[in-house]
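Contents: one structure, followed by commentary.
All protein chains but one are shown in place.
Chains here go by letter, A, B and C, matching the order in which they are written, and residues are numbered from 1 within each.
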Amino acid sequence: MSEMTLVQAVNRGLFEAMKQDPDVLVLGEDVGVDGGVFRATDGLIKEYGAERVIDTPLSETGIIGTAVGMALYGLKPVAEIQFLDFIYPAFDQIVSELAKFRFRSGGQYPCHVVIRAPYGGGIKGGVYHSQSTEAYFCHTAGLKVAIPSTPADAKGLLLTAIHDEDPVMFFEPKRIYRTATGEVPDGDYRVPFGQARTVREGEHLSIFAYGAMIPPASEAAAALAKDGISAEVIDLRTLVPLDEAAAVASVEKTGRAVVVHEAARFCGFGAELSAILAEKAFYSLKAPILRVTGYDTPFPYALENVYLPNAARIEAAARAVMQEG
Amino acid sequence: MSEMTLVQAVNRGLFEAMKQDPDVLVLGEDVGVDGGVFRATDGLIKEYGAERVIDTPLSETGIIGTAVGMALYGLKPVAEIQFLDFIYPAFDQIVSELAKFRFRSGGQYPCHVVIRAPYGGGIKGGVYHSQSTEAYFCHTAGLKVAIPSTPADAKGLLLTAIHDEDPVMFFEPKRIYRTATGEVPDGDYRVPFGQARTVREGEHLSIFAYGAMIPPASEAAAALAKDGISAEVIDLRTLVPLDEAAAVASVEKTGRAVVVHEAARFCGFGAELSAILAEKAFYSLKAPILRVTGYDTPFPYALENVYLPNAARIEAAARAVMQEG
Amino acid sequence: MAKAAQSAPTVAPGVSHALSNDRLLSMYRVMVLARAIDERCLSLQRQGRIGFYVPASGQEAAQIGCAAALRDEDWIFPAYREIGIALWRKVPFRALMDQFIGNSTDRVKGRQMPNHYSFRDHNFVSASSPIGTQITQAVGAAMAIQRRHVPQVTATFFGDGATSSNDFHAGMNFAGVYRTPTIFFCQNNQWAISLPRNRQTHSATLAQKAEAYGFSGVVVDGTDVHAVYDAVATARERALAGEGPTLIEAQVYRFGPHSTSDDPHRYRSDADVAEWKRKDPILRLREELRTSGALSDETESQLQEAVKREISESIEAAEGAPALDPMTLFDDTFAQRTPRLEEERAEFQRLLREGVIRP
Partner (left out) sequence: MAKAAQSAPTVAPGVSHALSNDRLLSMYRVMVLARAIDERCLSLQRQGRIGFYVPASGQEAAQIGCAAALRDEDWIFPAYREIGIALWRKVPFRALMDQFIGNSTDRVKGRQMPNHYSFRDHNFVSASSPIGTQITQAVGAAMAIQRRHVPQVTATFFGDGATSSNDFHAGMNFAGVYRTPTIFFCQNNQWAISLPRNRQTHSATLAQKAEAYGFSGVVVDGTDVHAVYDAVATARERALAGEGPTLIEAQVYRFGPHSTSDDPHRYRSDADVAEWKRKDPILRLREELRTSGALSDETESQLQEAVKREISESIEAAEGAPALDPMTLFDDTFAQRTPRLEEERAEFQRLLREGVIRP
């Protein structure tokens, strides 16, 4: 166990995986000599050399296309996309190739690539260094999607991702890269996919969130507690596979739900979770499900602090939900 | 008024727009001499020449990137993507550029491109000639999304799209390109965006669909009617802007809803509509909202007829919804 | 050796890798088989017995000349028109036919359109429809080969149209930077559906595009098995010697339609086709083999007979195989089904049982 930040935990996870298995390699822009623009890959090239820590030309198409080829051959590439906002030149390789290789080849060609990308707002990055577009990937059959919110989960989910047999999109909440700190187990620590984490138990309503929205959700729950409102906060951890059972069970208990994410609301991940609850927890629901999300505009720069969901907005939505029904 | 097929109506719409405005031009792969692989652009090059009907190299990046440039300059390009499945090389231009140009330039640079693409299954096209990924675009702030289900709407929505001031994704249900026939008004016929069409009025439940799912939804409603179940069938027509008011009003009347689309279920458009209803029509809902959709696998080839929602599946879901609550 | 990109294409003059008559005969046999399959499948499609077909007639010398110069351990990253490569790799036609039908013995489990097959045990990676995507993948696999230090190469196949794709650019560039053992084999068949080669790009040759990435490109007459074989064998030797990738532009012509959905009369003249048919690669090799005495009338008719029989028997067997089990739909999205897929599968099974869904 050692205390570290979330980005350090990612770095530890990468070191661990590369130590465990010589087939694991890292590629991306500035991941080698520079150690990654957020330092997530810092030190890897010194330890494992340029053969396994590959600085690539400026082409996401090339990064993911070659990673797919490596994976088909039997290596375990971990590709970094510098910001999730820059993943789109690789979108064809991801949705048409990576996600479908196993299926379309009748199971002959598994294709196990982990794609790491910092996502989300709160770093004054403007429209192109702030977006949260996890819903695109969740809607793409064949991809798993993991989003840690704590250093321990960052390492544990990353190691699970690297040892999985399927492609995994691993989105890192850059806003809390350095502010989220905590104890992280040493060695081969793994957190299973598809198991939500109860951040805080509660009786009156359920707040669902993930990644950088866990801190404001927890803060809101703490504020609500002062007024005797007991909110359960659930960190979904992996969106695919989703722990639907935990989500439904929580709402069966509380009867009320607020879903939180940074991404734009329309067709965001929150829509799916609402739809699941409206179907499977229908008879338990005492009030409409509210979503606290980014707005349906592109991500702004100067106004990011009013665009992003904060604890006060989550708290207000929770109070509104409590007043209904 | 003349009777024609859906793809002919698209063709008529393009002729009309090019006649109206010399700034309208068409570009894409095989759209000129060949008239498009589905013949949607047939005859245009003869009438308007290669300067306005542009056969492009095999690059969706190039097609949409140049269309964006043309639009910035003041033209009104209508780009064809041969199959929606092949749009991903242009995804970066669409989500990062086209969708955000007006916003990110503070309103200085509107960017009005219409992107036409045949979408959906039912033509034995396998994994890459069958997909319905409208949700990606619906989740992208700055894009409008229109999907006609009749020849009249195909022409009317297309002309509205071409005269709109914003980017429009215009997805054409290729499965019913030739089977959907009907009367289409001559001349400058336009169907406004954001107004759903009531295909059939009903009292007991609401079935929401669009595009190629309208025929099976109607068929299901007809079958239900025989058993005295009165289903309202609503064609959403444009997913962005969405006629939320019509959807909510319908469910306030019927109390029950089934949402139908071909796309995979998880984070599909149906999730958004369910979420809206679960929030805004909450107190009217008598039963869980069911979704009848493609499964969360890649699109198959040999098994497409069992993958795609059909009238019987919609009917079964409607009966299930009627038994609840 | 084939000529450098800058000059006009010609039949390769001093070929440095000679082919024995035996080898030429076996190449000829596979070319004949490929052509016969093409003709038969076009008619199966017209009869509605298969849903779609992509012919490769005209490109046999390019494909089999190339395949013969590779070794079985080399990885193929194909497009959808590479039937000659698969056949040379000893994929039985029966296996192709299974794929065209999508029956229960189809190796890709009915997941893809005809011609998009995949045979892992033949190192023949899965073809996909999106143009060009296999190119970067071939480079990635070559990077893996470098990492494993094994004497293998990857060969990737694509058309003139694919040189405009994003993956061509990225794949060529990565290959140049990492000097990967990759052969970029472009079959310039003069058309990308209706777009002629000279509207695809303004460069004089496609091979010269390699200059942009710091390695060499060569043009070969793709109707001449010798020239193709030589260019590929040379590229393979260079790749194994650590000298990096090569782009080979094999100039050929697509005799048939782009696919069974295409009507080439809309965009090209019969005269143009007839002109190129005079250089039919099969006639050309037959002529050569006859002249050298390697191919007698008797061998020829035996060969034609054997090919016909193999085709007919394979079609019959494939058509007789059981249909695909619908429940396989839920396999292979992931290695293990997620709870959601289990749930959907259970729903699907119930709907099948109730007759709501009918296979």
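Annotations
The rule is simple: a residue touches a chain if its C-beta (ideal position, glycine included) is under 8 Å from a C-beta of that chain, and two chains touch if they have at least 3 such contacts.
Everything numeric here is computed off the predicted structure, so don't read it as measured data.
Here the missing chain is touched by one residue of C:124, C:215, C:330 or C:348, and it is C:215. Of the candidate positions C:104, C:203, C:261 or C:299, contact with the hidden chain is made by C:203.
Screening B:104, B:204 or B:261 against the full complex identifies B:104 as the residue touching the chain left out. Contact with the omitted chain, checked across B:13, B:28 or B:62, is made by B:62. Contacts to the hidden chain, counted on chain A, fall at residues 29-30, 32-35, 37, 55-59, 61-62, 85-86, 88-89, 124-129, 265-266, 295-298, 300-303, 305-307, 310, 312-313, 315-316. Although one chain is hidden here, its contacts on chain B can still be listed: residues 25, 51-52, 54, 56-57, 59, 61-62, 64-75, 77, 89, 92-93, 96-97, 100-110, 141-142, 144, 165-166, 194, 240-242, 244-245.
One chain of the complex is left out; on chain C, the residues touching it are 164, 166, 168-170, 173, 176-177, 179, 199-204, 208-209, 211-215.
The rule is short, and it goes like this: only the chains that are shown with their structure count from here on.
Computed from the mean C-alpha positions, the centre of chain A lies at a distance of 30 Å from the centre of chain B.
Work out the mean CA point of chain B and of chain C, and you get 35 Å between them. Multi-chain contact residues, meaning those touching two or more other chains, occur in chain C at positions 106, 109, 111-112, 116, 128, 130, 166, 333, 340.
For chain B, residues touching at least two other chains, in rising order: 85, 88-89, 127-128, 266, 295-298.
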